[in-house]
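Here the complex is missing one protein chain, while the rest keep their positions.
Should a chain be cited, it is by its letter among A and B, assigned in written order, with residues numbered from 1 in that chain.
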Amino acid sequence: MIRLAGVATCLGLIGCQPNMVDPAPAELPAAEIQSGYNFLTPDTQALQDDAFGNPGLLWVDRGADLFQSVAGSETACATCHTDGLSGVAATYPKIDPQSGALLNLEGRINQCRTEHQGLSPLDYESEALLALTAYVANQSHGQPSQVEITGPASAAYETGRDYFLTRRGQFNLSCQQCHTENWGKQLRGDTISQGHGNGFPAYRLEWQSLGSLQRRLRDCDTGVRAEPLPFGDETYIALELYLAGRSQGLELESPAVRR
Amino acid sequence: MASIRLAVPRTAQQDEIIEIKALIQHDMESGFRRGSRGEVIPRDIITRFECTYDGNTVFAADFQPAIAANPILTFHLRASTSGPIAFEWTDQNGTQWQDQADIEVL
Partner (left out) sequence: MLATAGGAIAITATPLSALAAQEDLERARVELFGDRPVQEGRVTLKLPPIAENGFSVPLDVSVDSPMTAEDYVQRIAILSPRNPLPLIGVFHLTPHAGLAQVSTRIRMSGTQEIEAIAEMNDGSLFAGRMETVVTLAACVVL
């Protein structure tokens, strides 16, 4: 549960006009871009770094098994992806050349399931989809995010950017106001991170489980008392693209441990 | 089927004291959380862990709801014989999960 009672002090930012997007929004200086890892206590960092005990690895293990063989289909992921998927997660979200749609990892995995494996798509936050996304994201661990934001992806990138900059919810806050303009400051007991999402799917202590970036985005919207969008909403996928581009090559850390 | 991770050295000297780690995926639902309609989510936890080796239960643990989700244990045992080290978790309903790792004692 997100408590944002401390944001009363933030309401004085950029006037108080609802839904006004600042014409010249601040950007994170490239030299200051840093992972949410840096905003954890040393014990939580140690848990993320624990090559045995990071709880997110339980899902990576299951994903590795599912990658090799899946009930109900003769075509496992490994049947086609014989060389593994190193580096792939770092390029997502990306435009699917056939349909022209922007796909995140979850969407891509589901598309493979339906088109190549004869399986039905998996729901967000289901054990199997979390395991597969954790496995694929972990294959890009330590690699810089390298999403395409120009060409066919540029419209989605702008949609994501617009969402990021727009005030919403009862607290009338935009992502920008906390994560670009006030990162590093305290929000009650929490230190505000820059909101990159490079560690997702991540094990959040509050969830006591691994979860997707979409789940986190829904929690963010709930946190400012805005109506969260449904899982898989194309605006959230556009936002994922914007976040990846904004992180300017920050290394992927999935499965990260976060509060 | 819960994911299980074990850290057991492959080999050990006779009588060497070795460190063992065992991690299992489980929500350990405490029974103190409430759902979105305010209803209490009932308790559903692993209650017992046992490690058996060379015919003996070398280590066991009784879990209460305050053991964190995806419970991890680090403990020790004296390497005495080559063979399997067996791990067993039992939940409050009697459901069990088992795994084992072999060790070679030099």
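Basically, a residue touches a chain if its C-beta (ideal position, glycine included) is under 8 Å from a C-beta of that chain, and two chains touch if they have at least 3 such contacts.
These numbers come from a predicted model, not from an experiment.
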item	value
Of B:A2, B:A69 or B:V105, the one touching the omitted chain in the full complex	B:A69
Residue numbers in chain B that touch the chain omitted from display	17, 30-34, 40, 43, 47, 53-54, 56-69, 71-78, 80
Chain not shown, touching residues in chain A	1, 40-41, 43-44, 47, 189, 205-206, 208, 259
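Keep this in mind: only the chains that are shown with their structure count from here on.
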item	value
Between chain B and chain A, distance of the C-alpha-averaged centres to the nearest whole Å	32
Chain A residues within the chain B interface of the complex	52-53, 55, 57-59, 61-62, 208-209
Footprint of chain A on chain B - complex, ascending	3, 5, 7, 21, 23-25, 27-28, 68-70, 72
